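Missing here is one protein chain; the remaining ones are kept as they sit in the complex.
Per-chain numbering from 1; labels A, B and C assigned in written order.
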Amino acid sequence: MSIATVFEIVLAAVVLILGIWTIAVRETYSATVGFIAYGLLVALIWVRLDAVDVALTEAAISGGLGGVLLLGAAARLQDAELTATEAPSKVTRVSAALLSSLTAAALASAVLFLPDSPPTLAPTVAGHAWATSLANPVTNVLMAFRAMDTMLEKVVLLLAIIGVWSLAPDDAWGGRPGLRHQADPNDILVFLARLLPPVGIVAGIYIFWTGANHPGGAFQGGAILASMWLLTVMAGLTDTPPVSRRWLRFVLIAGPGLFLIVGLGGLWFGAAFLAYPPALAKPLILGIEVAMILTIAATLGLLLTGAPERSEGQ
Amino acid sequence: MSLVRDIMTIAAVSAGALFFLAGTVGLLRFPDTLTRLHALTKADNLGLGLVVLGLLLQAGNLRDGLKLIGIWLLALLAGATVSQLIARTARQGEAAK
Amino acid sequence: MTDFLTAAVGFILAMLALGLVSILRGPGETDRMMAAQLIGTAGIAALLLLGTVGLVPGAVDVALTFALLATFASIAFVKKGRSSLQADESGSTEDK
Partner (left out) sequence: MNAVTVFGIFAAVAVGLGLYGLITNPEPLRKIIGFNLLGSGVFLLFGVVGRRGAAAGIGNDPVPQALVITGVVVAFSATALAIALLMRLHQKGGPTTLGNGSPPSARSDPLGS
């Protein structure tokens, strides 16, 4: 057994223990903390699997933003949780354990007995890289070869935000989401919220820009931008905008809107829906991505702040 | 030349690992929140700095090197401010009890 | 060299795991707030070493993302922890 394998086993064991802890621990708050740790450390596995694009996404969206989303919910539910002591019966537990281990065993054996010549689309993707003149194969797949998926995923984000907003109470409709945080000028949090976002915004744009040729892209960059925005909100330096603002709604549809327009343009002038002319492919993709990173940052940030809770004046 | 660099890398990374060990021992052994916080932020940030130093010697070009230093500086800034925030919250929690 | 660095990542990961166990078990909520901080340092060190070992240059960018998001998560821990502490203080009057 080589030292690399030992390391991989250690890594898998560490993340697995975190996963077990997340499921088994009594308090919900602790479980969310465990989930954040789990989500961040799973990124290490993705790096080991040589999928850095996914590692970035997993660390930023699943571990970082997703974890904080769960954490906020857990903090709010904390008092309600005390009454929730109803545990499932032993029969349920045993049969659930049985079902879960069967599922896990089936999946594990499926992985162990995969066919010897693995199917792969990597050569095809590499062979068509000329069509976009971007060097990152994952960006090529996301933005060109399977652009339809990416566009529809933007629509899913939009639907999610509509769904979240529509849960607002009647008197808060069109108002500001989340609680108002008061800025205390002597608080070190305010200091950090002034110092970190400029650096974070540069880092987010860097991750986005490098996505053309190296791992990175609009999702990962957008998640970093969203976290920096939320940091200033949490420090009380800015407030969340009322959701009825026209500019906000424009930002939210800019990404999928431009994507759709370019796609229809491909149908009109070119061969098919979302077909880019090779000469214009790179500027078109970059344009869509610039609109997308704004949309993604705004949508992720607003999804984290939740439904509107205060009317505009408050 | 590359052998000298490798030896220096090994030395720096080993020293860094030692500081991570020290930080973890502190976490396991110290009794209350404030001392554990002390063990965590100081030892781990120094450990990260030594690891970065070791990897700087292996960095291919200036850009990669600057990125490594930038990440360490970010971690330092975060460690300094976040540990202060946590410490203050811990004290408020004690006062509330 | 590669073997040494791989062993170093394994060691730092083991330290990270032990530290996490200690933090997550910790008696108070403030102890748990340190979790993201621990991952923000030890996790970054592991990632940087891992990138050098596996010849994955992009790992440095993941470490950059870690640095920012772990800070964000730490701040969220503290903010939520504080608000729940305040809720404990004035809970009986405001809640219902």
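The rule is short, and it goes like this: a residue touches a chain if its C-beta (ideal position, glycine included) is under 8 Å from a C-beta of that chain, and two chains touch if they have at least 3 such contacts.
Worth saying up front: this structure is predicted, and the values here are computed from it rather than measured.
The shown chains contacted by the absent chain are A, with contact judged over the whole complex. The chain not shown here is touched by just one of A:R93, A:R180, A:R194 or A:R249, and that residue is A:R93.
The chain that is not drawn here is touched, among residues A:S62, A:S227 or A:T240, by A:S62.
By the touch definition given at the top, chain A reaches the unshown chain through residues 1, 4-5, 8-9, 12, 15-16, 19-20, 22-23, 28, 31-32, 35, 38-39, 42, 45-46, 48-51, 53-54, 57-58, 61-62, 65-66, 69-70, 73-74, 76-77, 80-81, 83-84, 86-88, 92-93, 96-97, 99-101, 103-108, 110-112, 114, 118-123, 125-127, 137-138, 140-142, 145-146, 149-150, 153, 156-157, 159-160, 163-164, 167, 169, 217, 219, 300, 303-304, 306-307.
Here, only the chains that are shown with their structure count from here on.
Chains that touch both chain A and chain C are the following: B.
C-beta contact counts were set side by side for B-C and A-B; B-C has more.
One simple way to say how far apart two chains are is to compare their mean CA positions; for chain A and chain C this gives 18 Å.
As a whole-number value, the distance joining the C-alpha centres of chain B and chain C reads 12 Å.
The distance from the centre of chain A to the centre of chain B, with each centre set as the mean of the Cα atoms, comes to 27 Å. Contact with two or more other chains is made by residues 189, 192, 196 of chain A. With touch defined as above, residues shared between interfaces to two or more other chains in chain C number as follows: 16, 29, 57, 64, 68, 70-71, 75, 77-78, 81.
Within the complex formed with chain A, the chain B residues making contact are 74, 77-78, 81, 84-85. Residues 6, 9-10, 13-14, 16-17, 20-21, 23-24, 27-28, 33, 36-37, 40-41, 44-45, 47-48, 51-52, 55, 58, 64, 67-68, 70-71, 74-75, 78-79, 82-83, 85-86, 89-90, 92-93, 96 of chain B are the ones touching chain C in the complex. Chain C makes touch with chain B in their complex at residues 1, 4-5, 8, 11-12, 15-16, 18-19, 22-23, 26, 28-31, 33-34, 37-38, 40-42, 44-45, 48-49, 52, 57, 60, 63-64, 67-68, 70-71, 74-75, 77-78, 81-82, 85, 88-89.
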